[in-house]
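To start, I am sharing the structure in question, which I have written as structure tokens.
Removed from the display is one protein chain of the complex; every other protein chain stays in position.
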Amino acid sequence: MTGHRVTMLGTGLIGLFYTMTLHGKRGRDRVHVVYSRTPERAEAFASEWGIPTSTTDLEEAIAHPETDVVVVGLPNDLHEQTMELAARHGKSILCTKPLARNAVEAKRILDTVEGAGVFSGYLEDLVYTPKTLKAAAAIEAGQIGKVTWARSRETHPGPHSAWFWDAEKAGGGAIVDLGCHCIEIIRTFVGKGNRPLEVVCWADTLVHPIEAEDNAIALIRFESGAIGQFEVSWTFRGGMDLRDEVAGTEGTAWTNHFLRTGFEMFASGEGGGYVAEKAETASGWIFPVGDEVVELGYVDMFADMFDALDGGRAPRETLYDGYVVNAVMDACYRSAQSRRWEPVALEDWRGTGVEPTTRTRREHDGKVVIKEEQMPDGRRKLILKDESSGAFTDAVVDA
Amino acid sequence: MTGHRVTMLGTGLIGLFYTMTLHGKRGRDRVHVVYSRTPERAEAFASEWGIPTSTTDLEEAIAHPETDVVVVGLPNDLHEQTMELAARHGKSILCTKPLARNAVEAKRILDTVEGAGVFSGYLEDLVYTPKTLKAAAAIEAGQIGKVTWARSRETHPGPHSAWFWDAEKAGGGAIVDLGCHCIEIIRTFVGKGNRPLEVVCWADTLVHPIEAEDNAIALIRFESGAIGQFEVSWTFRGGMDLRDEVAGTEGTAWTNHFLRTGFEMFASGEGGGYVAEKAETASGWIFPVGDEVVELGYVDMFADMFDALDGGRAPRETLYDGYVVNAVMDACYRSAQSRRWEPVALEDWRGTGVEPTTRTRREHDGKVVIKEEQMPDGRRKLILKDESSGAFTDAVVDA
Amino acid sequence: MTGHRVTMLGTGLIGLFYTMTLHGKRGRDRVHVVYSRTPERAEAFASEWGIPTSTTDLEEAIAHPETDVVVVGLPNDLHEQTMELAARHGKSILCTKPLARNAVEAKRILDTVEGAGVFSGYLEDLVYTPKTLKAAAAIEAGQIGKVTWARSRETHPGPHSAWFWDAEKAGGGAIVDLGCHCIEIIRTFVGKGNRPLEVVCWADTLVHPIEAEDNAIALIRFESGAIGQFEVSWTFRGGMDLRDEVAGTEGTAWTNHFLRTGFEMFASGEGGGYVAEKAETASGWIFPVGDEVVELGYVDMFADMFDALDGGRAPRETLYDGYVVNAVMDACYRSAQSRRWEPVALEDWRGTGVEPTTRTRREHDGKVVIKEEQMPDGRRKLILKDESSGAFTDAVVDA
Partner (left out) sequence: MTGHRVTMLGTGLIGLFYTMTLHGKRGRDRVHVVYSRTPERAEAFASEWGIPTSTTDLEEAIAHPETDVVVVGLPNDLHEQTMELAARHGKSILCTKPLARNAVEAKRILDTVEGAGVFSGYLEDLVYTPKTLKAAAAIEAGQIGKVTWARSRETHPGPHSAWFWDAEKAGGGAIVDLGCHCIEIIRTFVGKGNRPLEVVCWADTLVHPIEAEDNAIALIRFESGAIGQFEVSWTFRGGMDLRDEVAGTEGTAWTNHFLRTGFEMFASGEGGGYVAEKAETASGWIFPVGDEVVELGYVDMFADMFDALDGGRAPRETLYDGYVVNAVMDACYRSAQSRRWEPVALEDWRGTGVEPTTRTRREHDGKVVIKEEQMPDGRRKLILKDESSGAFTDAVVDA
């Protein structure tokens, strides 16, 4: 029943969400040390959340003798050196997403951490939303048949912190910020053992005066034939659009994590001063989310991480997953430049092969059944193909 | 950081939900003793949930020296004697809803427990759903102005356990089973200090061959003029319909807790064998809920209860609230018989008065402004009443 | 293929909607004469809609030799004298809703018009929305079993024209303005031959400084045992809420006619100047309706009226229906005063009796089956009642 003591690196929005989650309802794990580059922020954060120790010394934070887990919530360009340090001090490492700015950096991180033999996990919260977990379980159980297509969409009007907009620090724009979520969600639905083979990607800077892309769309072709599709944008208006759609040979799954979750409010603006988070307006129709740290997956994510650590098993999301995501993003950037499909370069692929998505071939009266549908009178209508002549016909048969 | 050790009384659906919640993600409170009337169920439950002690002896369970909190998850007819016992043993008491079968019984329970000076709480989970908590906070902050109307609806095809159908054990039918939720949700939205004055109620047994009502609708008039409205049914088809709607002078709030929460699946039925909970079918379009114990309020409810206990404060939901709910339900049953409005009999009312729901009277050109609306060209259209002549006119004015 | 020539009485919002519909897409019926009390409005309306004749003389408009149909779109207090005149001139009469200010007036109108032997129809558009017609057909075909409950809700921030607010001219407030729609929608779903027996109603003036009610809720008990429920308000914020819900022993039907019809827009307010109709704001999330005269039933309504006239049959909605609606509304006002259930006084009831809503009694092992549900493993769980002992038990049986 004992919990873990955590060193939290970073006091930005992600560090805040992580700490809110850990110090949330009746939990037994606690942030014990917090690090920020500026002493004021470190102290204010420690004071607000009841954290005993705050520091501006990164190694001191990591090496603190009373913590066993280091959570990396720093800008992307600091991930590698931070995790190297944490690995050297033998701490368990949980790293925010994306793992790195590109696959080369990600691979070095992976090798360092795995080489050090410490526990590690990849904090991809959106794979842990309660809806995603339940949908993934249903899909894994075969309820929608073989997955043919998975769409993941994350769009909003742009990030809150300045460093996200700096392509050098971030490693890119909307793809690196939002696409990393989408890619891992898509992998979750098509199956993590399903190798991403190649990618075609469009990226453009349509609205903001920046170098990095503020809009991108990509298609990812997997070994099974399934296609992944992500849409990311820093120019969407109307809040945060966070939706996934999956099509299978026997069904469909749709999840909406933000704008339409069964909670709707209209305010004339002449009542009190409450402002819904991530809504663009404080009046009119707004669509709040119940408990954000639950709905966005933070609670289930940390539960899995600490349970995995306690249980001596790998968590659902590992640094290796982070590396695969970086490799897919690299292919996206290459494709946006080359304007053609680009292979996903994975020097280390740990999957063991999947079956292609095909349905059993059936015959009726010596012809191939193309499609079968139920008619209102209970009979079945078949579309048939005569393979010798190539002719298509239909036939109506009793049920 | 230490938690509580709980005696769980009852291993039915509600005991299961409570235990799932307490033993859920990284929590620090634990069920330590479980009681059931049948030894097999007690043992199986203890084994499934890793509970050290199981027993069929009620007093032994309550008096167990290693637990400090007793959770009452037994049929309604056993609440009074159980809480009397728990109070006598000085335990903290958390009682499931409804508190009792009627207000007289509820008042005796309240007096006993309050008299004993022990901590107590009323386990009304639906007031604690993340959506309800956030909507209540927005409403309390005045965002939708003064509440004029609150509708709470809970309907499904009927309860799972036999005793619910027995009016003697339960104290009634759908009103006692479901209406108790609705009444407390309505009180949460109109304000708990807003006295429920009177009730008109229709109740009928339309479908099931039982004596108790399987359908009921009631209106509750509050001191402020606000009207509460609940609809309960054991004959609804299509899953569980759990929706609340609130209207205020400056806005509107709608919550949907089950059927349309942004998670939708279609299954042909020819894929795998997953069955969504509380759906009536395993194929076709189904509407799962992400994490039920979160979405239905159990997590936030127990967090508030234990935090209140630790913090020496009253929880959001007290046994007194349970007593008020019983008094409203008693008035519903009287009204269903008398076929007229019936006063809510509350010998112990702890509210301190509320203001009536009225808007400020405004004048324009010596006439009363009845309504004002914005026109497409930006001007404002006023409906006016000349109080001396009684005549209604309209006028268009510049913005 | 020839159409009808119409005398349109009234140039308010309803006259506008009617004329938009008749002069809409490729129709063959036309407004030929328009009447308004003020010459400017009559002329402007005629000019805008290409109507050959305009007049301020009511009888001249009605008696015009080149029109065969008179559409009454005047305030409620003018209905009786207008229809008397139209009947005397032998014209076909289509009257807007409500038919009259009360049932006595409605009955006199009915007798006059039926006595004159002219064709007549009741322009209750909301019964003719494409969704309502299709839902009604499905329900009539038995798809949701026997109807047990029908809820109809119409709420908005209050009417646009001054006379609606004048209880003397209108005959009442929100009940007369909006409840008349709801009552006829409810009758459509529970069956028009299903006699409305009695009513309980709450009405109050919560927000606007008027005498008439600005909010009301009523329950209507029908001969079959089915319950109707309507909610009307002139104080709703957020647009126009126009929803119906029907519960049956074998299913459920929900329709939403305005706020959530699959069309959603967000506007920052810094783009162009389009304003969505009936939305309270021009920016933020708004919910437009595709083609309002279609979606609100006007197109199907007039098609039925003229087809009935051409085909020598009664339309779906007759003046008799209008009379029944007035009788229900009268009972609502009586109940709001007496504060108890009040009978619906119908001196002329043309229904021929309906069966009560009951399900077949089934037995299992000598016990009555209270409820049956499917379990995840395919087996069935039965709740049983032993009629001799009164005891409730459950049993699990193979499928």
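In order of appearance the chains are A, B and C, and numbering begins at 1 in each one.
One rule holds in what follows: contacts are C-beta pairs under 8 Å (C-beta built on N, C-alpha and C of every residue); 3 or more make two chains touch, one makes a residue touch a chain.
Please read all numbers here as calculations on a predicted model, not as lab measurements.
**Student:** Counting the whole assembly, list the visible chains that the omitted chain makes contact with.
**Tutor:** A, B, C
**Student:** Looking at the whole complex, which of A:125, A:184 or A:250 touches the chain that is not displayed?
**Tutor:** Going through A:125, A:184 or A:250 one by one, A:250 is the residue touching the chain not shown.
**Student:** Pick out which of C:161, C:252 or C:393 touches the chain that's been left out of the picture.
**Tutor:** Final answer for the missing-chain contact: C:252.
**Student:** Consider the whole complex, including the chain that is not shown, and state which of A:93, A:227 or A:265 touches that chain.
**Tutor:** A:227
**Student:** Per the definition of touch given earlier, which of A:236, A:263, A:306 or A:320 contacts the omitted chain?
**Tutor:** A:236
**Student:** In terms of residues, what is the contact footprint of the unshown chain on subunit A?
**Tutor:** 144-145, 148-149, 151, 155, 157-158, 160-163, 165-166, 168, 200, 202, 204, 206-210, 215, 217, 219, 221, 225, 227, 229, 231, 233, 235-238, 241, 247-252, 275, 280, 339-341, 357-359, 361, 368, 370-371, 373-374, 376, 381, 383-385, 390-394
**Student:** Can you list where subunit B touches the absent chain?
**Tutor:** 237-239, 266-268, 280-281, 283-287
**Student:** Write the list of subunit C residues that the hidden chain touches.
**Tutor:** So the residues of subunit C touching the missing chain come out as 1, 3, 25-30, 129-131, 133-135, 137-138, 141-145, 248-257, 260-274, 276, 288, 290-291, 294-295, 299-300, 302-303, 306-307.
One rule holds in what follows: only the chains that are shown with their structure count from here on.
**Student:** When subunit A meets its copy subunit C, do both sides use mostly the same residue numbers (more than half shared) or mostly different ones?
**Tutor:** Mostly the same residues.
**Student:** Could you work out how far the Cα centre of subunit B sits from that of subunit C, in whole Å?
**Tutor:** It comes to 33 Å between the two C-alpha centres.
**Student:** From the C-alpha centre of subunit A to that of subunit B, how far is it in Å?
**Tutor:** The separation of the two C-alpha centroids amounts to 35 Å.
**Student:** Quick one: which residues in subunit B touch 2 or more of the other chains?
**Tutor:** 144-145, 248-252
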